[in-house]
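One protein chain omitted, others in place.
Think of it as A, B and C in the order they're written, each chain with its own count starting at 1.
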Amino acid sequence: MSKETHDIQQNSGRSYWRSLDDLVQSSEFQERLAREFPQEAAELRDPVSRRSFLKLMGASMALSSLAGCQFAIKQPQEKIVPYVRQPEQVIPGRALYFATTMAVHGYGIGLLAESHEGRPTKVEGNPDHPASNGSSDAWIQASILTMYDPDRSQQIIKDGQPSTWAEASAALATAAAAAGSGIRVISEPNTSPTLAALVASLPAGSTWYQYDPLSADNTSTGTMNAVGSTNTIYAFDKADVVVALDSDFTTTGPTALRYARDFASKRRAHSAKPKMNRLYMAEPTPTSTGTLADHRLAVKASAVGSLTQAIAAAVGVAGVSAPSLSESESKWVASAVKDLQAHTGASAVIAGETQPAEVHALVHAINAALNNVGSTVRYIDPVGTMNTGINSLAALVSEINAGAVSMLVIADTNLVYNAPANFNIAEIIKKVPTVVHFGLYQDETSELAQWHINAAHYLESWGDLRAFDGTVSVQQPLIAPLYDGKTLIDVVAAMAGNASSTHDLVKNFWQGVTGTDGYAFDKNWQIALHDGIVPNTAAAATTPTLATSFKAPAATTDGLEIVFRADPSIRDGSAANNGWLQEVPKPVTKMTWDNTAQLSPKTAEKLGLKRGDIVKLTLEGRSVDAPVFVVPGQSDDTVVVHLGYGRTKAGRVGSSVGFNAYAIRPSTSLWHGAGVEITKVGEDYKLASTQMHTDLEGRDYDIYRAKTLDELINPHEEKHAHHEIISLFPEWDYSKGYQWGMSIDLNVCNGCNACVVACQAENNIPVVGKEQVWMGREMHWIRIDTYFSGDAEHPEIYQQPVACMQCEHAPCEIVCPVAATVHDAEGINNMVYNRCVGTKYCSNNCPYKVRRFNFFQYSDMETPSLKLQRNPDVTVRTRGVMEKCNYCQQRINEARIDARTQGREIKDGEVVTACQQACPTQAIVFGNINDPSSKVVQLKALEKTSYTMLDPLNTKPRTSYLAKLTNPNPELGGTHGDA
Amino acid sequence: MAQVFNRRANTIARLSIFVGVPVVLLILISVWWYYTRSDWVRDVGPAHAVVQPGGGFSHQLHVGGLKMDCRYCHNSVEVSSSANIPSTETCMGCHSQVLHESPKLEFVRNSYVNEEPIQWNKVHDLPKFVYFNHSIHVAKGVGCSSCHGNIASMPVVYKTQALYMSWCLDCHRAPEQFLRPQSEIFNTTWTPPADQIEQGLKLKEEYGIRDSLQLTNCSICHR
Amino acid sequence: MFKRKSEAATAAPAAPATYGIMAEFSDTDEIIHAAEKIREAGYTKVEAYTPIPVHGLDEALGHKPSRLPWLVLAGGLTGSSGLFAFMTWVNVVDYPMNIGGRPLFSWPAFIPITFEGMVLFSAFAAVFGLIFICGLPMPYHPVFNAPGFERASVDGFFLCIEAKDPQYNAANAKSLLQGLGAKAVHEFSE
Partner (left out) sequence: MQTSQKINQPVVEKLDELLAPGQTYASVSAKIGDIVLYPVLKTPWGWIGGIAIAGLLLMLYLYSLATLFTVGIGIWGINVPVAWGFDIINFVWWIGIGHAGTLISAILLLFRQDWRTSINRAAEAMTIFAVACAGIYPLVHTGRPWLDYWFLPYPSTLGMWPQFRSPLEWDVFAISTYATVSVLFWFVGLIPDLATLRDRAQHPVAKFFYGALSLGWRGAAKHWQRYEVASLILAGLSTPLVLSVHSIISFDFAVSQLPGWHVTVFPPYFVAGAVYCGFAMVILLMIPIRKLFGLEGLITLKHFDVMSKVMLASGLIVTYGYFGEIFYAWYSASIYEYFLIVNRTVGPYAWSYWALIIFNVLIPQLLWFKRFRTNLPILLVISVAINIGMWFERWVIIVLSLHRDFLPSSWDVYNPSFYDWATFIGSFGLFFVLFFLFIRLLPMITIFEVRDLVHKTAHKAHDQKGH
């Protein structure tokens, strides 16, 4: 038996990881991982069938021995496997943090990765990086799981046979030499300067295409037409009035984290004289940003053009005539314009990448007219390639058809799956003599390639990327590639006959750029690695000149309109095999494990459809079957479908989940188009939505408090007179020591799910699968509750993060018969897994229903690579125990122990919970409520807005909320769009 | 009428009820008691010494004989939860000179050359849901020998404590019984002074150790 | 009383000595009446065996009331006070914990278990006390030798004058019993 196999069997838990360094480099271990392969797709998602009857028997025995050696006669002898040579920074038992960079649509997001004895377990935003400001989102948080995904491609394949990098690189070089000018590389967008330089070194005539099914082509084209080749950057922290035209700017695109942070900074009304920005939003279907809007107008996607045109005309953009609008639309436009003009220089108009180029062009003109340019809108030299969408793919296709392509390298982009349906791309690719596929997975596209080269995950790679503002940051690996994966830089270098390592290539490139070397360079290099950014690399500002004439956007289409959108969780589908993203409930719909055909209540009624019906969607002769989901607040005559599902070769988790919307997505209407036919073909589709009921049932005051800014400034008398609730028992003394508490600002929460997945990564929360979610057994410790208030056509949409409230009068504790959940001296409601017998009584008695129960052995105790991801500071729960949020107890303990060994107090902000750390809008604040100077105390002191949930129950929660505030335009009245 | 039973039946009946039942219960209880508390089941004591790879490594020689400081090998004991098991490199630090040809050290040299880590046998093995932190204990006056015994006297290391939760609680409830001055932490032969409780209370004050209501919280050791 | 029986049971004598004389009556009134008369006649070692509890019979035979209730009371007090004290010790002394912000000594929560303890221990005292006081189990007993005694558990009402009685005399006893209307009278041995 190999040492590694031996380790994996002999050692579990923390002692096992010590052997990691050796494990990951050993070929035997990789074979072991490779052997993890074929299994029934459904099985991984269904823990019941995942293990056989007998194995389960074994599992329960094993677990019982975990639970204090109940069954085992004696403890088994365990091994300790220390390093052979211990890296000097590594201290076993202590985490290290390294700066690195992740690509989002090709742009760099600076991250800090947490590493335990050489294995990364979690990523956080890098506070010094302009694109992240220390925040992250669900996509970034989940990327760690992708790295450990056992279904990742684990070897180089030539014509279906395993091969080696030596052979591959040689073959690449010769093929490239042979192909000469016929070389074409198509990759997902990529801003790596090193890569660009390498591609340039390929034989003359060879071209590098970039394709992203979610590309912001419209934006760049529109910008090009209006102001020339430049990138636009908004400064929402300077904007008092924001008009978003179908733009979900706080959650989509490489700028989302930054924009969310800036936007939120203008929305906090904590001061004595509270001020707030005002957001006008026009969009076809509710998005995260839409839920923050003060005036949300649900319009067909094709109607946004006219709205833009109307605004443009109103603010006096030359040569633009006002189109005819519906009454509600013109009302919305009128007041928006008035507001904008009242805040010239302090307002911003932004259009979504899904809107046609004309709209973007007009938006530039509008911002200019409102002279926001220079204040809230900045222009910089272009970063990355302008053309990364349908046009570049079309160009490649025509080249192939013309027979100009003799060698095609398809890198990180799954063309066969995500190219427009009318391209029939598979056939086209087959025309190319030599096709090389490079990617993390063997996917739909890799089947067409002679060569498949398994990619290294970004946490395994050297590289460099530029942020949205041009800032360069270096990508440094946290771990040697688990499966000997390569980087795109390696591949291109090999084609250029350059055999040096990625690290050298990147380093040499920058030596060339800086023109320094030796100590001078190494010093800066080390600093860049440590800080995660290369100083002074931001793109220079430009002052472009505005075009003089503008094309009017296409008019609103009639009839049913289909709208294609990136899935809020798995986006373009490249991460379809990521269980965390599959299971995180999508904002607003709370759907998991599926995409749906979304209809507004009125339209659904008109079409005689209801939630769970199965419909056939037909567009341009192509059709797919989709389950119906009715979404309040969506525009009528609109059917919204999300891309990214219906993968056929994603892996055990992601294959055959949902339907493939790409299959009906034509290049002519990439984001929305008319002429879709919808016919009912079935019903009662199992939709695993985590929230069945979205009406507050008149419990607003106890659960979700919302007021307008005006009500906050001059409050009319409170209709709920707050009476003090007394307790028959004397109160426990919490006046001494650390007393932890949390405040969640509902006013800036857009329900983006960053906290949910961050918590999952931090606390080893298992994925349970669609069936279990459908049964109501999801495991997330923090969830985002969504409520709709007002009428179904134009509802207000509330997002409320809910985790354990750490009640001082915890109802769960008194009912536990074995004292498995009790209070500690710092006011945290401990959940002691190893004491829990599993009566579930605590959950029944929890008014917030934040407790989660392991109905089966949900945590995968078998797959080695998944065990590598686990946080060693948090117990991996076994079958039959209750679990819940504990304010990241492990982080508190670490901070306390450090502080006490150093003989000091914990500083405010020293303990940051995972959800708080991830939150892009900093809605979550955590700290010691006994420290009057702490931020959380100041927030809890805002008695006008601060409240605790269900306080009539006198549970005395430690988590409090800041009421949702809206800043409606008095002209429009009401508190929500169109009212 | 004929008797159903003979005279002896009375005695048998009474014995079985008034003697038999209690005796059986007593036996069952004492079996359980032995099972959960015996040194055998918890591998405590010299009889259960855990032999290490190569068979030869002796703490008695290294600590007792050579007077090496614990921290030379267990070098993260003051800064981390884990005291650290030395890497092969650490061994070779001396043994590249000392006994560098001894056959007994073959396995160490092999490990060093072949990059094959040595698999030591765990002696003190806490369940995975217990998060013991060496640094805080060492910093707050709990010496090595309080839990690990007099390592310096052990050719082959064995457990001197069964590591029951209740045993941990004994100290977390009244640390003063075990606290020692910082100078004595790594002294493997330290024995409590006559006035330990008095001294201990002083040290408890000095170290700023929290009261038992805090130290016995579940979250101190379990997460 | 118990002691004597156990001797009778354990130490088996060489030759079967006479145990006593057994008379059968047909109903409760007769046997009560007979019992009174025999007591008047000065017999002390007399016992009745009946298929149903006969009220007034034990007074007639001069049996003293039982001490069982005191035993039960003792049991009940032990159970309740013991458990209450134990719960208090666990929560206040041995491992004080903050359970839902309730005080350590939240006595109202201890009442149900205290009560159940009281009932359990009383019941044990009652049942095992009964068995003990009655000198059971005693599967062998000389009276089973008496002819027709199997009806003692069906419809026979038996009265037995034991040979240990100082003024025991088979002939007198027999005539006396027959005079009292016994259906059948037999002397029987141990």
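Points to keep in mind about this one:
The definition used in the following text is that a residue touches a chain if its C-beta (ideal position, glycine included) is under 8 Å from a C-beta of that chain, and two chains touch if they have at least 3 such contacts.
The shown structure was predicted, so the numbers you read here are calculated from the model rather than taken from an experiment.
Under the touch definition stated at the start, the shown chains contacted by the missing one in the entire complex are A, B, C. Screening A:Ile533, A:Ile703, A:Ala825 or A:Ala963 against the full complex identifies A:Ile703 as the residue touching the chain left out.
When the omitted chain is restored, the residue from A:Val802, A:Ile929 or A:Leu962 that touches it is A:Val802. Considering the complete assembly, subunit B touches the hidden chain via residues 1, 4-5, 10, 13, 36-37, 162, 164-167, 169. What subunit C contributes to its contact with the hidden chain is residues 1, 26-30, 47-54, 57-58, 61, 63, 65-66, 68-69, 72, 86-87, 90-91, 94-95, 99-100, 102, 106, 109-110, 112-113, 115-117, 119-120, 122-124, 126-127, 129-131, 133-134, 136-141, 143-144, 150-155, 181.
For subunit A, the residues touching the chain absent from view are 47-48, 53, 56-57, 60, 63-64, 67-68, 70-71, 691-699, 702-703, 772, 775-777, 783, 785-787, 800, 802, 811, 814-819, 822, 835-841, 843-845, 847-849, 851-857, 878-882, 950, 953.
As a convention for this text, only the chains that are shown with their structure count from here on.
More contacting C-beta pairs link the chains of B-C than the other of the two pairs A-C and B-C. Distance between chain centres (mean CA atoms), subunit A to subunit B: 46 Å.
Centroids built from CA atoms put subunit C at 81 Å from subunit A. If you average the Cα atoms of subunit B and of subunit C, the two centres end up 58 Å apart.
Touching of two or more other chains is recorded for residues 97 of subunit C. Among the residues of subunit A, those touching two or more other chains are numbered 822, 824-825.
Those residues of subunit B lying in contact with subunit A across their complex are 41-43, 50, 76, 78-82, 84-90, 111-112, 115-122, 125, 127-129, 131, 133, 135-136, 139-140, 208, 210, 213-214, 217-220, 222-223.
Residue ranges on subunit A touching subunit B, taken from their complex, read 3, 6-7, 12-15, 18-19, 22, 66, 68-69, 73-75, 77-86, 91-94, 737, 822, 824-826, 828, 830, 832-835, 873-876, 886, 889-890, 893, 897, 900-901, 903.
Interface residues of subunit C, counted against subunit A in their complex, comprise 97-103, 106, 109.
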